[in-house]
Structure formats: structure tokens, C-alpha cells
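As you look at this complex, bear in mind that one protein chain is not there, while each of the others sits in place.
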Amino acid sequence: MAWNRLTPAGRILAVLLPVLAIGGALTTVLLATFGGAIAATIGANLPIVRFLVASVVTFLISVPVAFLLIYMEMKIIALMNLRIGPDRIGPAGAVMSVVHGLKVLMKEDYTPPSVDVPVFTLAPVVVYLASFMTLLVIPFAPELTSMGFELGLLYFFAIGGLSVVGLMMAGWSSFNKYSLLGGIRAAAQAISYEIPLTLSVVGIVILTGTLSLPKIVAAQDGSFLDWFIFRQPLAAIIFFIAITAEANRTPFDNAEADQEIVAGFATEYSGMRFGFFFFAEYVNVFIVSALFSAVFLGGSNPPIHIDVNPQILIDLSALGIGLPLIAGIAPIVGTLLFAAPIWFASSRVKGWQALVAGFLIFGGVSTAAVGIWAFVMLPPVASLIWFLIKTFALVFTFVWMRGTLPRARIDQLMGFAWKWLLPASLLNIFATAFAVLIAGR
Amino acid sequence: MTQQMRPSLDDPRVAIPADSTWYEPAPSPQTERQAEFLTLREGEMFVNMGPQHPSTHGVLRVIIKVNGEKVVDLDPVLGYLHRGVEKLCENADYHQAICYTDPLEYVSSLFCEAAPVAAFEKLMDVDVPRRAQYIRVLTMELNRIASHTLFQGWMALDLGGITPILWAFIERDEIVDMLAALTGQKLLYNYYRIGGVNGDLNHEFMSRLGTWMSRAAAQIDSNLALINENEIFVRRTRGLGVLDAKTALKMGVTGPNLRASGVPFDLRRDRPYLVYPELEFDVPTRDEGDSLARYLVRMDEIKQSIRIIDQVLHEMPDGPVMAKLPRLLRPRPGRAFGAVEGPRGVYGTYAISDGTDQPFRMRIHDPSFVHLQLVGPLTKGNLIADTMAVMASLDPVMGGVDK
Amino acid sequence: MDRRLAALLQETFGERLLAPVRQRYDESEIRIALKDATDTLRTLHDHPALRFEMLIDLCGVDTGEEMQVVYHLSSSKSGDWLRVIVSGLDRSAPRIASATFMWPGAEWMEREAYDMFGIIFEGNRDLRRIYMPDDYRSHPLRKDFYLADDASRSPAAGVRNMERVGTPADATAATVLRKSPGV
Partner (left out) sequence: MPRIPGSGLLSGMRLTLTRFFQPKRTVMYPEAKPDIAPRNRGRLELVTDEHGTLKCETCFQCAQACPIECIDMGGTDTKGRFAVHWGPAEQYAERREESAIRRSGRTVSDAAAATGATIDIAKVDEILEAHDYDPHHMLAILEAIQGAYGYLPVDALKRVSRATGAWYAMVYGTATFYKHLAFEPGVTRSIAVCRCANCLVSGAGAVMGTLSYEFGTEFGRAIPWSNLRLESLPSHVAGAPSPLVVIDGEPQRDLSAKNAASWAAALAGRYAA
């Protein structure tokens, strides 16, 4: 038979091509028939569609963000330890965390006997869900906010607090005393620090009169002196300490203190279920950093507004059929253009080496050109970059703290929250309210 | 489906499947104390730590009875690293026995060999050449620094700081490499011989020592700055596990742990051996007796050790490093106790000779063994996290404890 | 080392000493009988001129004919070290009063001596095995404990158990015990 003589690739093609052809035809027919109705439905339910798209995109970006943060943590702490850290996989070891993720995927997913199976299985899902759901309200840029609804801040605290439920579930269901201790520590700590966390932003809510994160960011428009970190410094300090505890980061990582309770709630987890906890932790770090930069560091606002307004308008549609041609030819011409001087400059450089170098240079130059153009011309890009710079500066601070500080003891930690942070945040609220009253008169 | 159930030995109120035995320690009490320990009151449970646990400093198993996070009682279980060194030494001749004592305490093995060598030299009335004595002092002090820097790292690690241990290992690695250039080995030096040392100082060692000395003090000081004044570290250790002088003496505590309680007991000064009487150094003591004091006393000792090394390098005489001895050593029947002041306390060896070429009995006393007894009394009433801090501050090494 | 210490000890204990006080290098040594052990230790601890308050080491010794318990004490008054040898414990059933009433730190060292020699310290609250597993039957440091030799070298070659209680069947008393009565 002809089938037997086909290579594997050929077999795949032989199956795919008819399927694609039939599927394409059917889709065309369906679109032609019901297209108007579908478009009308989408148009009528735009918020729902927008929500679905936003959640999918949010879910998808959470994984690379976690990979990036894990790599940052490995590398930065290594450098602070006077080590080199990951350096083998990818440039400067950058792909190391992805490989870790793959390793976690491939490991045995072991469910110990005598655990409470449904709860044990659901716990990592709940934790991960809680952390990436909060990503929805992060205002990356004025135009790039997934769900900029009015109760954003409240939603954030509510959903963020939900991850404790997952940790408790993990701790309880594991049938392990370390897990139990870890889960209960996590719950106690999160509940204690929720209060100063929430109270510390009340001052800002009083000042701005809104709970919507994009509006809070918009309220900090102007120079960097308008940022709330300078207008509410006490709140910023309290908030920073509280989010450190919320994200279970050193010096408040008691829930998984490996010197004391091995791995806390995650002790009995292995494989990808452990991976979910691990990812959720780093997504959490990213989220709390983003929140801090949105609320206190002006979010997507640049520190100083420089009013340069170069109009680099490129009307791509004017090119007509020339656009695909240019898009096809430009890389080849550019590569040759950059390769030629290298090849002519030295006789030791082989042709292919010059070509590769030319391609890389062309890639760099064109990316830079497009990037600069986008930064200048597209406000969301500039805003996003400012936002990410601030966020990652905070992430760096978190990693830096992890590289420096020892762990606080659980009772000192709780005492600190109740005895110091809570009164301080209340004081901040009263001071702000008083100031608003005075100024308002 | 009815499954046979039975009450858990761990907590009698919990019913578990009758055929499951694997998650319970299930010990049967053998003594009064153990029976008391195994009785659980309302709200208490056992938490088993070790033999594989991130902060038990080796293969130590600690059964902790907790009430919530509060430690009610604890029972260390030893023997996971027991090698029967004393018995092996009884079946080896005097030279070979020294080799067995090396791996007892892998963090500071020079002290472990210094003690039996001292005992054997007393048995055989050997005079050690002065140069060899200076070399011994030099290498022992280097080893003390290596041990204390490592202690600093471990202490911080047990309290959750991950950086100091790696900085500490940089210092320790340099010392270890230096000693390897002198003795030939990195961990189990086997360098001291009855009547001297195995090999004179060489150029390799001296050049490494010189470069290290030129920056050691500053580097160690700068490492200390990371946690010595750190509020979190200080708050976690100050007032924790307070050991007063009287209890310390009764418990047989020696070394920095005793000096942190205010008793200036240091063999190097109180019962001088080698050339220590000729050297000038202080015995740092503190009165608090808490974990922080134990930590700080060790850090002060590093500075004194550097001072001693400096003096030794200046005053080292020329001469042989080995006394003239017969190949086969048959000391007269007798008894001797050799003791040295190590980084953890008194390392002692009680050797009995019966006139043959093998020790009749060789008793090895290790300070960590005594100090580990204190973990229970010092942590009662504190939190689980404090157990780690107290254990780290006592600085036991399981290789020495388990012999 | 204090030469007067010998005279003082001789004067204090007099007839209790089984042998004259020996002093060599920086160690003094007295030897007492089993029945005097507790009293002697208490006197050494409390006597205003002696004050041997620190227990440096406690260990058992099997001489092949009898058991001994050896205490190394350090004086907080003069800094002298003293070795107290309590001899005359029965090899087949060694018993002695515990020193934990005075030095709580002796508890584990007594446990070790119990584990290694089978010496029973009366009054130790926690006298159980410390190194060997609970179900272990013999006491490894006794002189009649046959060291399991390398399988290739020993005359019985590789078929010997690690743990053997009592004397091997194929050995005569003279061949097994390495005795040192003078110790």
C-alpha cells in the first residue's frame, strides 16, 4: 500500500491536508452563512468577550513571567553569594528556569496514600488560580488593563486572600505535620497582614476617591513628586512590608521555612503539583510588585514628562502591494548589507560567518528601530515599559532581600503586624483624613 | 467494606488502619524518662525531625513534642553515624588509631587527632620538638577559624539567611586548600604524628597563608557585618536558650558555649599544652549565655586566632619537626588523658596502654556529644523555629557525637 | 600541677584509696572501690579545698576481668584535673550508682557506657541505648565482643555474624579475651 511507503512526515501531511481542506471549506461556508449573526453576538456581548480574551492572555503571560522571575532569583542571589549561578543553558543560563519547569513536568506526580485526595489535588489549582486571577486588574498601561473596573483594589485584596485557602487545603490534606504547620502558619500570617495591607491604602483611597487602579494611576500623573510614595510615605512602608508577607517572601517566608518545617505546605507535593505552588509564588511576587508600582510608584507614568513630539508617521497602507515585497526583500538586503563589510574587512572570516553576523546585526538594528519608533509613537508601549521597569525594580528588591535577610520568627512576625503595623496604618488614615479635611476647607 | 482500625500510637485518639505501620515511630518506652516523653497530653503531638532534615547538622533525629508551635519536650535520637571508632582503635596500632580519629569531626578534624596524639605522647614520654609544637598551634588555629566561619554560615542558614553560608565557605575553602597544601588532604588531614607532625611547612602553604592573612581579618569582618547587626537576627537570638554558668558547669559544657555563660574556662590558658603559654591572646567571654552570646564569642575567637597565628609565624623556631622514635611503639602500661581546646570545647582522649602496640582502651570524648544534651532543656517552652536557632548556636557536629 | 593535691587527697580519703595517689604530667589519679564511689565523688565536688565541679568525661573500661568506671574531673578552684577510677565492678553484672544527681550532664555519657559495656547506672532516669538500635543485644566495647573482621582475612572467613553474644563456640577462653589486669 501507498500508506506503508510514506514517511512519518508524509503520513501526517496526508492526514492533515484533507482535514484542513474540509475544515476550511466548512468554516468558510459557516462564516458565510452565520457570520453576520456571530459578529452581532460578539458586538452585543463585548464585555464578556473582552473578559474571556483578557483572562486567556493573563493566564498565558503568567507562566513566562514566573520563568523570568525564577531565573532572576537564581541569578541575582548567586551573584550576591559571589557565585556565578546558572550559566549553561541559554545565554547566561537564561533558559535554566524553563528547563526546571520541564523537569517538574516530567517528574512523577506522586499522591501519597492517606492524603485527602480531592483536596490534595485541588489545592495547587486554587493557589495558582488565586494568584493569576489578580493579574486581571493590574493596570499595565492605561490602554492595557485587562479589567479596569471600579472595585479593582478591593477585588485584588479579596482574590489575593483566596490563595490562603489553597495553602490551608494543601496543609490540611497532606497528612503531614510539617504541611499542617506550614498551612496554619500561612493562614495566620496572611490574615494578620491583610489588615495593615488594606488599611494602608485607605489613605490613597481618601485622596483619590476611587478604588479603581487605572484611576489611582491616573491620579499620579505629572512628575515623580506626585507619586504616592512621596505623598504617603508611611503607607508605602507599611504596604511594602505587608505585601512581602502576603507573597511569603523572606524575611516572612515562615510558611515554607525549610530549616524548620522542611517545605511547609508543599512537603508532600511532587511533580507539576509542586510546580503550581512554585509558579504561584513567583507570579505572586510579580503581582505584588506590580501593585506596589501602580499604587505608589505612579504605575505607567514616566518620572518626568518630556514633551517631545516627533511625528514619525509611516503610512504603511500607501505602499500597497509594495509592502509584502519590501517585507520580503528588506531582511535579505539588510543582511547582505551588514555582512559585506565584515566579509571584506578580514579574509579570515568565512562567508557563512559573515552572513550570520550580518543577520544578527540587522536583527538588532531593525528591532531597535521598531522599538524606538513604538516607544515614541505608541503611548501604550512607553507606558508598559515604564511600568515594567518599576515592577522589576521591585522584584529585584524582593530578590535582594531574600539574598540578605534571615527569617523572622512567627510570633515576632505576628506581633509586628498587630502591634506596629496596624496602629501605624490607622495613624496614617487619620492623618490623611485630617489633612484632607483641613485642605478641603 | 469494613477496614480494621486501631488507635495510633502517635495520638491514641486517632484511628488508623490496622495494617499501616509506616508513619509511626512506635517506640516502646524503656525508661521512666522515655515513658514520660511518650505520653501525650491534650493538644500535643510529635513532630519527627531527621535523620534527613535541612537543619539537623548531619544525621541527627530529633523527636519533638509540640503543642501547636510550642516545643514541650524533645528527644534526640543518635547513632545514625556510629562507626565504632573506639573499638576500631583498640584493634589498630597507635599510628593507625590516629587515622581513625580524623573523620570523627569532619569540620575540625585536626583537633580530633590532636587529642589522641597528646594522650599517646604522654603515654610514651615523648618530647615534641618546638618547631612541631608551633606548627601544631598554627594549623589548629587555622582549623579553628575554618570551623568558626562555617559555624557562622550555618547559624545564619538555620535562621533562614542563605548568603552567609556561601561567603563562609569561601573563607573555609581557602583555609582548607592551604591545609591541603601542607598536609596533603582537604578534610581528613592525618597530619599529626606521635612526636611531631608529618612534614615541615612548605612554600606552597606559606604563600597561600600569606595571601590569606593579608586580607582575612578584613574579609571576615565584612562578612560578619551582614548579620551581626541585623535586627531580625539579633531579635531571634537574644535571650533565647539562656544557659547560666551554674547549669553549664553541671552539664559539663565546655568551650565557647561555656565561655558565653561567663566562665572563662579555656584549656589553652588554664591547662596549657604545646606552646600556648608563650603566646599572647585573650579568652573572650560573655555573660548573657544566650544564643547570640554563643555566636558572638565564636566570632571574637576568630580574631584571637588570627592574633595567635600572627605571633606563631613571627616566633617559629627552626629545627626538626619529628622526634626520634622507634618504628614500633610499645608504651609502658599506663593511662593518660590528652585534651585540647577545640572550636566546640574540650576534645579528650583517654588512652590505656597494656604494653602492646595497640591501645588497650581508647575513650574519645567529644564536646558536641555533651552539648547536644542541652538542646532539650534550652528549647523547652520555645517555638519550633527556636529549636533550630539553639541547636545551631550550640554547634554540634554529628560525626563527633556519634563516633 | 599541684603537688600538694596528692597530699590533700591522701589526707581526705585516706583508707578509701585502693592505691596511692599517682601524679604524672598534669594528671592526678585516685582509685577507689565501688562502694565508696558516690561518697567520694560528692566529697570531691563539695570539699572547699578541692571543688572538683566540672565533669570532663565519664567512661567505662573493661579490663577483661572486671569493669571500671572512670571519671575525669576538673577543679574550679585550682584548675587541677583528677582521674577517679572506680574499680571492682562485676563483669557479668556491672552496676554502679549514677552521677547524674551531681552532674546532670553525665546522663548521656552513662547511657553510652551502658550501651557499650552494659554497665547499669542506678539512678539514671534515661538509661537506654544511645548509639546502638534498641533491639541490639550485645555490648560492643566489651572485650569478649568479637570484632567482625574483614571477610577475606579472618580465620572463620566471612561467615561470622556481626553481632555475637558471649564467647564464640570455637574459641577457648585464653584465645578470646585480651586481659589487662594491671589497668
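Each chain gets a letter, A, B and C, in the order it is written, and its residues are counted from 1.
Following the convention adopted for this analysis, a residue touches a chain if its C-beta (ideal position, glycine included) is under 8 Å from a C-beta of that chain, and two chains touch if they have at least 3 such contacts.
Computed from a prediction, not measured in an experiment: that's the story for all the values here.
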Of the candidates B:Pro54, B:Gly199 or B:Pro333, the residue in contact with the absent chain is B:Gly199
Out of A:Leu26, A:Leu82, A:Ala393 or A:Leu427, the sole contact with the unshown chain comes from A:Leu82
Per the whole complex, from B:Leu38, B:Leu104 or B:Ala181 the residue touching the absent chain is B:Ala181
Among listed residues B:Ile16, B:Ile165 or B:Leu226, the absent chain is touched only by B:Leu226
In the whole complex, of B:Met45, B:Ala92, B:Ala217 or B:Val242, the residue touching the missing chain would be B:Ala92
Note that chain A touches the absent chain at residues 76, 79-84, 400-401, 403-405
Interface residues of chain B toward the undisplayed chain are 88, 90-92, 95-97, 99-100, 163, 167, 170, 177, 180-186, 199, 202, 204-205, 222, 225-227, 229-232, 234, 358
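Quick note on the criterion: only the chains that are shown with their structure count from here on.
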Those chains that touch chain C and also touch chain B are none
Winner on contact count, chain pair B-C
Per-chain Cα centroid nearest the overall protein Cα centroid belongs to chain B
With centres defined as the mean of Cα atoms, the chain at greatest distance from chain A is chain C
Per the C-alpha centroid definition, the whole-Å distance linking chain B and chain C comes out as 23
When centres are defined as mean Cα positions, the distance from chain A to chain C in whole Å is 67
Flagged in chain A as touching 2+ other chains are none
So, in the complex, the side of chain B touching chain C is made of residues 27, 30-34, 78-79, 82, 84, 86-88, 91, 122, 249-254, 265, 270-271, 333-337, 339, 346, 348, 350, 352, 354, 360-361, 363, 365, 369-370, 372-373, 402-403
Per the touch rule above, chain A residues touching chain B in the complex are 77, 80-83, 114, 175, 177-178, 181, 185, 250-251, 253-254, 257-262, 402-412
In the complex, the residues of chain C that touch chain B are 24-27, 29, 53-57, 59, 61-62, 70, 72, 76, 79, 81, 83, 102-109, 112, 116, 125-134, 140-141, 145, 147, 178, 180, 182-183
